[in-house]
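With one protein chain removed, the remaining protein chains of the complex are shown where they sit.
By written order: A, B and C. Residues from 1 in each chain.
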């Protein structure tokens, strides 16, 4: 567990972890904190933050509690971020692994396919996908996953290629293990570290992507998300700055936290790798 | 009065085309209304005014309409305008203009006894007919350019030629449309302004900024979200006006699917009416603009009555009605109108209101195309919409409630599927009744019955305030406001 | 007269390092024109000393104590600017890895000329001329072309020559060479050593030559220092140290060195364990749609036989196809044609499923003890995965694993540890145990001891020898180190560019080489001393 220890000595990573844990806690507690949900119109519209008891961040255009929206938005952001990343991994890891492990035409085919998706501008593709599938939490998550898997496939491919060249993989072959079990049991576990680092950064990107789509009006209208809050508040940004400011800060903080964690993991993993390569 | 100057206006969204004969979208009408003209205009009381026709008369029996055209009118390319162009236009529009086609179905024949006269013979008297001659309903297009060509692909569509007070100069796609003064306009001294710039700014907040920073002088109704209206009108030298929408009288409602689901039950529909806090929406979402409607006909439209059953905000009543019908809590879908944040908030407010009386609402989402598709194919439970009334219930209201207008594939008719043969008879009678008093009686009866049935949930008579700098004078003089108003507008230095 | 006088040098390591001092209390001098060899095992502090002298200590490592007098100054204490002025000018250094020591994006000529630039010598136009001269001096072929070449276009030996050219540019008084030949194969190594000797002769510079190879020491050293754990354990002239070592450690090091004594070959004439017939393998590389493909004949019609219980040494310089041959035998590489008969099965002709079933017959011991064990699996798993896949019951496989760990001298309890808890030599033993676990008829050992320090190398070789006796194993022993080959093998096969140029009993091949290439190889071995048959 030296990795964990090294990670914990990184102040940025600790900060990120603290923020993320806070966000997760808030997201989980949302129904307890605000049993009426984020849509309830609780007070006069456009109440300025810190002016009314019980409504620390004020109210929005319809008199809904901004803080309640933020709290529920955390659920959506995290959910979309995690699930879409998971889906992207489910596409990217097998594809990259097969490409890197089998090489030759499997590789060629898989990489052409990946390249193909990389050639389509990905934000545009996400927009089109969401528009076509009609914006629901599911379709948004799928769209984000579809545009974010190619880098995963490339990373996994490269990692698998390099691990496959290691001698213990040859040893496993000589032990008579099947290709599949070599790939799954010998190769993939040794590519996990960089994938985890990448995944933590992807969650961050997915959160940004969801908020961008939401901002463009391509969010799920039944779900309160941060991007939705900003998008909805954009038109009143002049008279009610707080409506877009706080969700903006929430996004920045969460994404920042994930990035800090990602970098922390990266740093924690890297000296390990480089020292091993050197000695 | 002063001549000269330049006026920057917002047009939103960017029109697909400026050829008014082919495309009648709202933004097209707003810009092309300066380029093309109709035979008549209408003032804010919806009375006919001269335009290309300087005089007109209707025979006693309502079967013959005669128009005397202005002399010395020429097209922007210098070709002379004549009654031939009008005759050609009726043919052109028959092919390309749905609303025109509807109105002209009552027409037997059109003839041009001489270069300045048009005579229209009717099949039957049709009261609202005189309301169908403004530029949007019947734009006059140049025969010399279109005759014998494929209208849709005619290259001149890109550089429209009309008779109007302004000529087309340039269209920088995505940026602006530039019109300039028609120096040879047939009314001496008009127009006053040298250049018009219609600016395309896709984001509502940016449009507000554009006005604030002085880049733009006129914000047509709906250009900025309602929340910004109050703030903008409080600025120095800024005026606003709700006039200029009388002809259209945009009327918003929620289609309730009368065919299936809980919305097929009248009590449910009534419950919806009681459950909605429409005043709240008007005050909060629409910032106080507009009027809560009493029924299908707008208070600005002819033959309106308020002598109908009322539906105040009364959640308890709504719950009672729901209990009575034994509503089992089946969730209903609500399709909002994808026209910006205001409409989105509105749907959210309705969802919340209905939720409070125990109706679980799920907001469906769709962009404009999706909305069209779903409503036109009746794939909805409740759907927002708003439609123009064109000054007369026969033109803009009847289409939404008569059985003959139940046609899958179009969202501009009886989409809710309301069937009431008795009513249909009354509508028909009212349309061809030449006597206005009798028409009023018939329409009152219709309104009373329909409001009782609640085929749709009426939401708001929308008011779109136009915001402009106070030194722009005479901006809104007609019932279609900015769509043809710039002819008379001038700028005070 | 000494050029460099080091007194009482101690270099401190940062906290958490494996010991406090990389180097402690070392004192020695180097005279003008003298070659001082610093020898010692990996981690003994050789490189740190050199880096300290150059002012290139890695971050966190610092000089704790002591002086190094050079040209009247203590170069450990001068300012960074002064250090810079010395570096490359009066003290120059060359490094171990020629492949990575040159900037891949710069032309060779520019990299050499840069030395002049750094010290403000000559006008830019002249620098090129000077660089050309240097390239000639280090005997790089086709100097006009080389000066414009990029590092990737040069072989390892050529790059090392270019490095030497750089070091010589300003005729330094002291040249520090940190294992400059370790990464090169024998023939190239011999050429570089000769070059250094020649240059020393010509320029009269002092050389501090760091190595762990006593063969090299024997070849070039005037005087020798032996280091261990950062301390000097022995010093003296080359002959003194090599022939009459005083310290125990030195003696052990020397003993561990393969002697170069050729053992009398034992007679082995049993049934063949491996029969290779007309084996061919060609690699086609880089064949794109518009790119020319290059074909490398890695194995070019090789036939040979290994008898039961025999150890066949396969030698040859880098790239000659040794590994490819070894891997073809275990079918990690599928040959283009020919057959590989192991115990009656043609390994080259099996399909995937048959192959998996036949795999256990031939096993391999790999070169890199660090890369050949899955870092995430315990030793137990490494040793049992194969047998279990082969169908051995789990419990039995586990018992056998423990037994094997005893056999290779690590103790049965070690099976529950992870690879990183073992040293390099220990890992190599695990690798051997893993191969044995499959009950193979033949073991391929590809450079199995090359990555190990000499003393550990000796232990592993002993182990192999022992196992071979006990299990009557056949071994194909691939190495580029002829001394090692001579120690263990019964017969020797020599490969050159994919072809088998010579094969025969050890004594014959070494004492009476038939092929020119074999002779070149033998001549290149540092330390020489062939031609003595063991009594």
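FYI, a residue touches a chain if its C-beta (ideal position, glycine included) is under 8 Å from a C-beta of that chain, and two chains touch if they have at least 3 such contacts.
In this section, contacts and distances are computed from a predicted model.
Its UniProt record calls the unshown chain "Dipeptide transport system permease protein DppB", which is the correct pick from "Monosaccharide ABC transporter membrane protein, CUT2 family", "Dipeptide transport system permease protein DppB", "Multisubunit sodium/proton antiporter, MrpD subunit" or "Dihydroorotate dehydrogenase". Touched by the hidden chain within the whole complex are the displayed chains A, B, C.
Taking the complete complex into account, B:367 is the one of B:283, B:367 or B:453 that touches the chain left out.
Contact with the chain not shown here comes from a single listed residue; of A:52, A:136, A:178 or A:212, that residue is A:212.
Contact with the chain that does not appear here is found for just one residue of A:10, A:84 or A:122, A:122. Remark: the omitted chain is touched by one listed residue; of A:47, A:161 or A:255 this is A:255. One chain of the complex is left out; on subunit C, the residues touching it are 54, 56, 84-89, 92-93, 95, 97, 100-106, 114-115, 117-119, 150, 152-153, 163, 166, 285-286, 288-294.
Residues 6, 8, 13-14, 16-17, 19, 23-26, 95-96, 98-99, 101-102, 152-153, 157-158, 172-176, 178, 195, 197, 199-203, 205-206, 209-210, 212-213, 215, 366-374, 376, 387-388, 407, 409-412 are the ones on subunit B that touch the missing chain. In the full complex, subunit A touches the hidden chain at residues 112, 115-116, 118-124, 127-129, 131-132, 134, 204, 208, 211-212, 215-216, 227, 230, 234, 237-238, 241, 244, 248, 251-253, 255-256, 259-260, 274.
As a convention for this text, only the chains that are shown with their structure count from here on.
Viewed as a network of touching protein chains, the structure reduces to a simple linear path.
Each chain gets one centre point, the mean of its Cα atoms, and the points for subunit A and subunit C are 46 Å apart. Once the centre of each chain is set as its mean CA position, subunit B and subunit C turn out to be 87 Å apart. Contact residues on subunit A toward subunit B in their complex (touch as defined above): 39-41, 45, 61-63, 131, 134-136, 217, 220-222, 231-232, 234-240.
Residues 327, 330, 332, 356-357, 359-360, 362-364, 366-368, 370-377, 382, 385-386, 389-390, 431, 434, 438 of subunit C touch subunit A in their complex.
Within the complex formed with subunit C, the residues of subunit A that make contact are 166-168, 170-178, 186, 189-190, 276.
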